[in-house]
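What follows is a short report on a single structure.
Right, chain A next:
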Amino acid sequence: MDYLNYLRKDKMPHIWCDGCGHGIVLKSILRTVDKLGWDKNEIALISGIGCSSRTPGYVDFNTLHTTHGRALSFATGIKISKPKMHTIVVSGDGDATAIGGNHFIHAARRNMDINLIIFNNNIYGMTGGQCSPTTPTGKFASTSQFGNPDSPFDISRLAEAAGASFVARSTAYHFAKTDKYIEMAFRKKGFCVVEVLSPCPTAYGRRNKSTGKVGHEMLKDQKENSVPIERARKMKPEELKDKYITGVFIDRDVPDYFEHYNEVKKRAKLK
Partner candidate 1 sequence: MSQPNPKIKMMQGNVACAEGAIAAGCRFFAGYPITPSSEIAETMSLKLPALDGNFIQMEDEIGAMGAVIGSSLVGVKSLTATSGPGFSLKQENIGFAAIAEIPVVIINVQRGGPSTGLPTKPAQGDVMQSRWGTHGDHPAIVLCPSSVEECYFMTIRAFNLSEEYRTPVIVLSDEIIGHLTEKITIPHHSDIDIINRLKPQSDPENYLPYENTETYIPAMANFGEGYRYHVTGLVHDETGFPTNDSKKIEEQLTRLYNKIEKNHDKIIDVSEYFCDDMDTLIIAYGAVARSAKQSMLKARQEGHKVGLLKLNTIWPFPEKQIVKLCQNIKRIIVPEMNFGQLAHEIEWATRRAIPIIKYNKINGEPITPLDIYNILINRK
Partner candidate 2 sequence: MSYRYEIRLSGSGGQGLILIGKILAEAAAIYDGLNATQSQSYGPEARGGASRSEVIISDEDINYPKAEDLDILLALTQEACDKYVKDLKPGGILLIDSQMVKKLPKENFKIISLPIIQYATERLGKFMVANIISLGIITTISNLVSGDAIKHAIKARVPKGTEGINIKAYHTGKEMAEKWLKEHPEN
């Protein structure tokens, strides 16, 4: 495939740093769109604010770069008023689960037919490396200079508990798995979340050397410390310390928002 079919060439170079994983995730999205043969005119790619949220500017779809954390609410309006639009939201860990946490759990609760790809780099990269809701406890950030006192969210488990019909986690290193999970998400009705762990050497790696300082070291860390969910289920919590659990967390056939709302419309018309 030719990626340039899907990119706004005149918007290159992108703003992402050397070693950043976001470009790898973007290519997974584009490969999947190409594989499914979706019409570019019928794709809306929506984001909030942050490094990942610059993605819409680079791709040749209907693109919407909204306010911080709010992408899912804009996407909800788009999807409801134009259900045939393939609605993809890209978000970061801070955007989706801090300021946008409420929209995230409620989009999952409603099982709104939206695909959410979260680029989780455990940090606020664009604003200079402040800690995020997925920065592990004890790790360093520009606002946790003595180690992060907070406990992190597990984004995939949060999405699963809130009602999403499909949730999977991959890493930038495991791009083939990312392709597979995004394809599963795109083919499925309802709220589908693919969380991709994406290295941020500039804002995270440099401060937290345990995961590697530069991009390739961080990718190596992902390779060596990822544990498939099937295996993780048989392991003890202490064995899973500093591991990345990957795989399909949930894949369930439950009615999405539109199945319920179409019933509402039918009942309203009978009155």
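How were these candidates chosen? In short, all candidates are chains of the complex that A comes from, given by their letters.
Just so it is clear, contacts are C-beta pairs under 8 Å (C-beta built on N, C-alpha and C of every residue); 3 or more make two chains touch, one makes a residue touch a chain; residues count from 1.
None of the values given here were measured: they were computed from a predicted structure.
By the touch rule above, chain A in this complex touches candidate 1 out of 1 or 2.
By the touch criterion given at the top, residues 11, 40-42, 44, 46, 56-57, 60-67, 70, 72-82, 84-85, 102-103, 105-106, 261, 264-265, 267-269, 271 of chain A touch candidate 1 in their complex.
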